[in-house]
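First the structure, in the form of structure tokens, and then the observations on it.
Every protein chain of the complex appears in place save one, which is left out.
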Amino acid sequence: MTYRVGEPVTIATRAHSGHHRTPAYIKGKTGRIERLHAAFRNPETRAYGDDGLPEMPLYLVSFERSDLWPDTPAGGSHRIYVDVFEHWLEEPK
Amino acid sequence: MSAHDHDHMPITNGHEPAAAMRARALEELLVAKGVLRAEEIRAGIDWLVSRTPADGARLIARAWVDPEFKQRLLADARSAALELGLDPGPSPVVVALENTEVVHHMIVCTLCSCYPRALLGPPPAWYKSLPYRSRAVSDPHGVLAEFGLEIPDDVELRVLDSTADIRYLVIPRRPPGTDQLSEEQLAALVTRDSMIGVAQPSAPALA
Partner (left out) sequence: MERGVHDRGGLPTHESIDRSEHTLEDWEVLTDALAGALGRRGLINVDELRRGIESMPRDDYERASYYERWLFSIETILTEKGVLAAGELDGRVAG
């Protein structure tokens, strides 16, 4: 599905043993859609010699830092922004 | 040391690390096998060593003096670079992020070293280092403190982790007291580190 700017979104926690560009520190975390970038070839299959098609939508997703690291000192909103492919996004439960 | 141990030691040539010999051997092998030509390797080297932060600085200086250019830079930094006759590099999308009174941006690639090299030159060693990659996302205020930059509490600190093909650079805030400077003089104030987000631009020299 397509996600809209401002929507909350959760990053999948599935184990992925091969090459992928979703960092561990955001897996299972809930953030917010900031941008929809263009679609890009899938690095997960390109890394093994495949052409990476079909292109997959890429989003800029932001996370509140204190949601990622609970011992973050309180005070202000400070967000971490990560480019994440659509197939790693889920609706928050 | 037995002869057996010598078989497993990295072979060095004086002060040269084993990796240097290995890289050269790889080059020779690939050329000897006809996989690559010496000229294309040379051309690649020439491009790499030609890259400096000067092109990025030109984008920033133009944005500081021309509000409409700044909007174009924010909308599509790749096209804005091409507009100035600059090489934006191989990435299909380049995004410029503006620092303001209330927002400060900082760029990292936690997974490797993604960096807008065509516009900023080679990434500094610290950008590629394990501690920067670990701490930029979990303790960015602490990282900035190591760089001597303190962000006020009421300024939102946004960290960009470049995990895909998008390349990011920061539009730092124009330093105060620079109204009389030419665009070229402004560009000279824009440092590599200010376009990564770990420093502010240089202050203008006193008259």
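First chain written, first letter: the chains are A and B, and each begins at residue 1.
Heads up, the rule we're going with is that a contact is a pair of C-beta atoms (placed from the backbone, for glycine too) under 8 Å apart; a residue touches a chain by one contact, two chains touch by 3 or more.
Bear in mind that the values here come from a model prediction, so they are computed numbers and not experimental data.
The missing chain, though absent from the display, is touched by one residue of B:G44, B:P92, B:P152 or B:G177; that residue is B:G44. Summary of contacts with the chain left out: across B:W64, B:Y132 or B:Y168, the touching residue is B:Y132. One chain is missing from the display, and on subunit B it is touched by residues 11, 17, 19-30, 33, 35-36, 40-41, 44-45, 47-49, 110-113, 122, 124-126, 128-138, 143, 146-147, 161.
On the side of subunit A, the interface with the absent chain consists of residues 13, 15, 18-19, 23-25, 27-28, 43-44, 46-49, 52, 68-69, using the contact rule stated above.
By definition in this document, only the chains that are shown with their structure count from here on.
Within the complex formed with subunit A, the residues of subunit B that make contact are 92-93, 110-111, 137-138, 140-141, 153-154, 156-166. Against subunit B, the residues of subunit A that register as touching in their complex are 21-23, 25, 37-38, 40, 43, 58, 60, 62, 65, 68-69, 75-85.
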